[in-house]
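Apart from one protein chain that is not included, each protein chain of the complex appears where it belongs.
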Amino acid sequence: MRRDDKKEESAVFQRVVLKNASPYHYMKVCLVLGDESTRLSAVELKHFIITGLKSLHGEVGAALPFDLLKYDEDTLTALLRVHSRGLVKLWSSLTLLGSYQSQACAFRVLQVSPFLLALTGNSRELQLDEGSASSSSG
Amino acid sequence: MSVFMDLNLCSSADRSGLRSLIETAAHLGFSTVAINYVLEPTAKKKPEIPTPTPISDLMDGLPIVQGRSRPIRVLNRLTVVMSDASHFRLNAAEYRHFDLLAVQPTTEKLFHAACLLYDVDIICISLTEKLPFFFKRAPVNGAVDRGVVFEVSYSAAIRDSTLRRYTFTNAFSLMDTCKGKNVILSSAAEKALELRGPYDVTNLGLLFGLSNGDAKEAISSTCRSVLLHAETRKTASGVIYTMKSSSESSCQERAPPECEAPAAKRAKPT
Amino acid sequence: MSVDLDQTPRSLLVCDQSSFLDEKNRVSSQVEQLHFNYKVSVLLPECSSTPSHLDSVLNSFSSFYLIRKLPIYELLDKHFLETSVYQGSVYGLSYRTRIDEDNCVALTPDGRLFLSLDKDSFQVLGVEGKPSRFNHRTNSRFVVSIDLTDSSMAPGGRSYQRLLTGLRSRLHLKTDFLLSHHPGGGASLQPLLSRYDWSEHRPEVSSHTLTHLSSPDLQSCDPHSFLEWLGAVDANISCENLSSSFLSSLVCPEPKTTLSRSLRVTICGMLLPQDVHRLIQEIRCYLEQPRLESWVSMTVHGFVDSPISWGVHEHGVLRGGENFYSLLLFHDHTYRLHLATGAHDTCPP
């Protein structure tokens, strides 16, 4: 982490560059289950993720603090927040989680970013084909 | 960087399973996949070299890669599990049906030979058991110089905790030896839920001891050089490419789309 | 080689603080330099419905066109160059291509064409370029940057012919393409559009009312907490947690106040910097009237897969290609600007 003030001409104009200073990383994940009718509550999901952390990274992993910021039970989509130092551990244990209550499952990580704002404006989600446009061809 | 590839999807007799594997891979953002046929000769019996199922038989239209407007590209690959030098026949005509050729040596001697002599594209390391040998720098460097790559598959690590430990151990010692060069990461998935997205695989690469950049190359650029290496195997040093004119139509299909490119340029690995 | 699982790829956050009244403020140039904007989201505190001025600005954002399977050599068409590119203010960006995998193309309003190509395509094209800054071990991606307004690129010239034949007969680069132009520029896109399968799209406006929103003290809040809070508002995440809670310990930074009714307006599509600039002016007018809360925040997200982010600086994707800025405007014409980029990007201006 470095913080260098590039210039400070007056009290009015100030510019600060923060490099690698983001304290958290944010992940947008979606759980895919073999049996699509299964539903998990938020608490169950968090426990499930902790199980994965514990099996891959042991007690150190299980103690890794992370937050379930938002969770949609219908789509099994969740937003996670984790300290930047724990990102690789959390992500890898999500990747290697392969079964939930003896049914196959997989976490699809949709986006990872050091800024929560970036998760709300991902241009890869831009869909232009579904109607809503006055289309013509020539 | 080039497109993301997963050069190991397990073939199976179950066609709908294979179809859903390819569909999932396309959905996850892989632009090229290879269906892997495993040949495991033993001392007693020598099984026939399988012929790959044409993709057109498998599915009507190829699925579109997510977020792109082009369909996925499907290749065929043969993996020969070797416990004896006689199991790998040099220049066997049957091998020519496959786009990619891989060997999985099980003894140190064969590993040495595979690295330095055999005309193959990929050397698989069995990651699910304790390795019967150590990786030595000399053969590994030889393989790196020849453009042969090593493959690490992750789906065993999803299935079982013991297999996971072996995968990590073996992958880590491999990376220690080859320093992250010429390594590809692939799934070896049998079921669609064993596949993981490209960025997930990259992150997993960090646990195998790869750096961020190396891990991303392991599923893109290095895979591309494998494909080019495979093409040079079929051609005379990548300069001349022969096609049988009788079966022109079938060959044309398999020939890469950008055939007009100067062959020498395209064939250079890396 | 050593095992270090704690490291994460680089990220950059630039925080500017100044006033619109200060002559040295660079907001307009910073806004202009981010050419390809995907989404703008405005947060109006203590506001129940979109003020009519803002509404009309939002609804007058320029529309954009999607052309399917456009051969890129069409951009070098003599007629297109004369009627559009030389007139200025034409924005073009390849669509459904990913900067870390595919060939990407961008056309900037000053008439520069950027091609970010993989190694095969670059060698086949045979035009001068330079290796991407974000290559790792081997040069596997190359960037070609061409100034179409330059005299050497005039139709008929040698380098023009070289590029044209490269694109037309060797590379056959075809992609879906987003095209837009600022109406003031006088460019006309119709001749090009008429030859291909195209559709016109209007930026989508949506608004959302938030009640009982807790907000931090904006003057004292540190940049990362502020952006986190803003992100939570944009993503509809509740900050009403206890710090000891099991599920989530995200809380609004102290000291906080509660806003009874706030409005979030978003607009999404391919947005032009000129329109964003107009929106900023309108927000400043809005702030001049006395209100309960004297600030407005505006966030602009750039396209993830654009070959360039700010100015002509190369942009890439390692894991996420975030490039966005967030402008916080106050009643007294002071502002705070946060510009953020991910790992494969240069420092914002």
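Assorted remarks:
As written, the chain order gives the labels A, B and C, with residue 1 at the start of each chain.
Note that in this section a contact is a pair of C-beta atoms (placed from the backbone, for glycine too) under 8 Å apart; a residue touches a chain by one contact, two chains touch by 3 or more.
One rule holds for everything that comes next: contacts and distances are computed from a predicted model.
A chain of this complex does not appear here, and its UniProt-recorded name among "Ribosomal RNA-processing protein 42", "Phosphatidylinositol N-acetylglucosaminyltransferase subunit Q", "DNA replication complex GINS protein SLD5" or "Ribonuclease P/MRP protein subunit POP5" is "Ribonuclease P/MRP protein subunit POP5". Along subunit B, the points of touch with the absent chain fall at residues 137, 161, 164-169, 172-173, 176, 207, 209. If you put the missing chain back, the residues of subunit A touching it would be 53-61, 92.
By definition in this document, only the chains that are shown with their structure count from here on.
Arrangement of the chains shown, judged by which pairs touch: all-to-all, with no pair of chains left without contact.
Separating the centre of subunit A from that of subunit C, both taken as means of CA atoms, is a distance of 22 Å. Subunit B and subunit C, compared by their mean Cα positions, are separated by 38 Å. A straight line joining the Cα centres of subunit A and subunit B is 30 Å long.
Multi-chain contact residues, meaning those touching two or more other chains, occur in subunit A at positions 88, 112, 124.
The multi-chain contact residues of subunit B, meaning those touching 2 or more other chains, are 67, 199, 203, 206-207.
Note for the complex: subunit C touches subunit A at residues 5-8, 10-19, 22, 24-25, 38-39, 41, 66, 95, 98, 193-202, 204, 223-224, 227-228, 230-232, 234-238, 246-250, 268-269, 299, 301-305, 319-320, 322, 324, 326, 340, 342, 347. For subunit B in complex with subunit C, the residues that touch the partner chain are 1-4, 29, 31, 67-69, 175-176, 179-181, 199, 202-203, 206-207, 209, 212-214, 216-217, 220-221, 224, 258, 260-261, 265-266, 270.
Across the complex, subunit C is touched by residues 9, 12-26, 42-43, 46, 65, 67-70, 79, 81, 84-89, 111-124, 126, 128, 132-138 of subunit A.
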